[in-house]
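Every protein chain but one is kept in place in this view of the complex.
By written order: A, B and C. Residues from 1 in each chain.
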Amino acid sequence: MRFLFLGDVVGKPGYSAVLARAADIRKEARLDAIIINAENAADGAGLMPRQYRRLVEAGVDVMTMGDHLYRRKEIIPVLQSSQRIVRPANYPESSSGKAWTVVSTPAGKLGVISLLGRVFMRPVDCPFTAVDAALEEMATENPRYVFVDMHAEATSDKQIMGRYLDGRVTAVLGTHTHVPTADACILPGGTAFQCDVGMTGPYDSIIGRDIKRVTQTTLHFEPCHFHVATRDVRLSGAIVEANEEGKAISIERFEEQVDQ
Amino acid sequence: MRFLFLGDVVGKPGYSAVLARAADIRKEARLDAIIINAENAADGAGLMPRQYRRLVEAGVDVMTMGDHLYRRKEIIPVLQSSQRIVRPANYPESSSGKAWTVVSTPAGKLGVISLLGRVFMRPVDCPFTAVDAALEEMATENPRYVFVDMHAEATSDKQIMGRYLDGRVTAVLGTHTHVPTADACILPGGTAFQCDVGMTGPYDSIIGRDIKRVTQTTLHFEPCHFHVATRDVRLSGAIVEANEEGKAISIERFEEQVDQ
Amino acid sequence: MRFLFLGDVVGKPGYSAVLARAADIRKEARLDAIIINAENAADGAGLMPRQYRRLVEAGVDVMTMGDHLYRRKEIIPVLQSSQRIVRPANYPESSSGKAWTVVSTPAGKLGVISLLGRVFMRPVDCPFTAVDAALEEMATENPRYVFVDMHAEATSDKQIMGRYLDGRVTAVLGTHTHVPTADACILPGGTAFQCDVGMTGPYDSIIGRDIKRVTQTTLHFEPCHFHVATRDVRLSGAIVEANEEGKAISIERFEEQVDQ
Partner (left out) sequence: MRFLFLGDVVGKPGYSAVLARAADIRKEARLDAIIINAENAADGAGLMPRQYRRLVEAGVDVMTMGDHLYRRKEIIPVLQSSQRIVRPANYPESSSGKAWTVVSTPAGKLGVISLLGRVFMRPVDCPFTAVDAALEEMATENPRYVFVDMHAEATSDKQIMGRYLDGRVTAVLGTHTHVPTADACILPGGTAFQCDVGMTGPYDSIIGRDIKRVTQTTLHFEPCHFHVATRDVRLSGAIVEANEEGKAISIERFEEQVDQ
């Protein structure tokens, strides 16, 4: 099994890049699955149903989200009915969306779980308890591979989750900071880990947003809309290869500059 | 000019590694200067005067600190009297320590400034105002090169500072998350930038601390002392090369595994 | 000198109540001045220019704001040109608005300063440094009385400011939590102090907002607009009496139920 995980897809630049490149990358990198974090697809915050459908058509197997999950309410029916998108498993049970999903791939069944960190983030329930429950429920479907998106601010939050799940899942890869980390590794138990796989979007920016506007507001406090930036668009993520026991055997950073 | 900046030096493993390797690395990498962030040297929090002196003897040119600046009060007289250590420039004017320093190197004068971010951190004054003031004061000493350690949690905070200082300083390199980022670059104006250069310390850990203890406290809330971990010790940082106008012409990650 | 300070005026219920009652209260309570915190007047966040003008016409002498200062951009020209509204003094110097104002009252000149706390709030500069600077500048106008609105989340932040300014200003009264505290007192140096004077708005609510909607979002995480509530409207604040040296001699809670 080889799968690609692309980090926070930001705005039209990121979204269009995924649509344009997903099919070719799948072939070129001999992938069995593509997973993306889509929380910033809709002009920087949230995901629209039309985007969801077109991303599925373009070959995205599963979408994870993050703290911007409900920024577009239109996505709620999609969250309730679709198999290819999950909400954070440590959101309330009563919230819209699935806590986990399992999809078929040429290499076997792949389970996907999204988690939110708690340090420096809006209050959510314990991600450790939540991931234990999701893994137990998911076991009824017997997925060969399990991928966890740990969407969190603090590096410690992400590292603790990696160690907690080491040997129990195929990969724990982080998102949310929009900056890739240089720490991709296979943990001792066979779980691929990276604190953040980076953003898929415009890199001539402040985490995807127009530099000038963010800077002005930071300096002078007068808020303005932070437009999504436009230049230096890149796909950023990681490719994980796993053996038939579902253990990761390699992880490599994936970065591709998009023609503009 | 070529200088090495090593990120948060953690505990005895990190501190001993710097002592053991600084002189050789200086030769091997043909460095004009070594700067380190020493905020975690004293058993994980703060810096002791004896450590400061031995690090200077070992060839460290300047030390920056961070939010753990005053964790060991013994360092206060050193902060007040020494030229080779700075406090964050956006700490109160009345706080102990220098807001900037300039040291001599074989390649010319090097100015050093430490800044703290504000997002998800303890309240401090505006780092933009503070760095403007420090640069203006420092200009009286006419340093050819200026290095800024942006010690911050949020990637946005770090990127804004990089853009704000682009073309005005040689490098803005980040610390505090203890995880290296894969975004080292030269910004358009000639400033080297990286969100985080990573920790110098034990990597078989949670940001330098014992995995088991941190995990137990996270899961069960019963606090215990978080010992500094011991295994997989690495030096982590970045080497910046600059031209005679003080502009960065290259930045490369520096990582070295330490024999144990 | 007797003045009334009304805390966070919330939405149409709070705003209408101030318009309806200001003139009568001034007479009934023999007031020389009325100051209000108007940060939530415009449908719960910010203040509109038309509201500002009508509040002045209704007899409000000065308006303070808070973290919602710029929620309505339309107020910016008013902040720049008017004498009867101030921005937080510890906002950046480059931000729109005055750091202090002095107005005439029948009892003599009254200076007004707004400050934001830093604990659990968006990063701002040091309120202690800022208030020292504002008091020094304001001294050129020689106000007999000085009022400080300490808009902050943490009780410690507010108490520290009260003690810091004790004997230097007439009153330090807090806002922002929308709940009145039962700690009104005269500090040893002659400064009236209260952690929070409470909200002027609908009390059958969650800090002024519709109970059902806030609760639903808290429980299930699906965001919706938090309408301003409508029932149990009250004016809440404090009346301070000061002697001719500008020292407070009494402080009493002010609460008035509004007919609906």
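Throughout what follows, a contact is a pair of C-beta atoms (placed from the backbone, for glycine too) under 8 Å apart; a residue touches a chain by one contact, two chains touch by 3 or more.
Treat the numbers as computed from the prediction; the structure is a model and nothing was measured.
Within the complete assembly, C:Gln159 is the residue of C:Asn40, C:Gln159 or C:Thr200 that touches the hidden chain. Note that of C:Asp183, C:Glu222 or C:Glu256, the residue touching the chain absent from this view is C:Asp183. Residue-wise, the contact with the chain that is not shown comes from A:Asp125, picked out of A:Asp125, A:Asp204, A:Glu222 or A:Glu256.
Summary of contacts with the chain left out: across C:Ala23, C:Ala139, C:Ile211 or C:Cys224, the touching residue is C:Ile211. Where chain C meets the chain that is not shown, the touching residues are 120, 128, 153-156, 159-160, 163-164, 177-183, 195-196, 198, 206-207, 211, 214-215, 218-219, 253. Residues of chain B that touch the chain left out of the display are 69-70, 73, 76, 91-92, 94-96, 219-223. Residue-level contact of chain A with the missing chain is found at 92, 118-119, 123-126, 129.
Note that only the chains that are shown with their structure count from here on.
Separating the centre of chain A from that of chain C, both taken as means of CA atoms, is a distance of 43 Å. With centres taken as mean Cα positions, chain B sits 30 Å from chain A. Work out the mean CA point of chain B and of chain C, and you get 42 Å between them.
Listed for chain A are residues 219, each touching two or more other chains.
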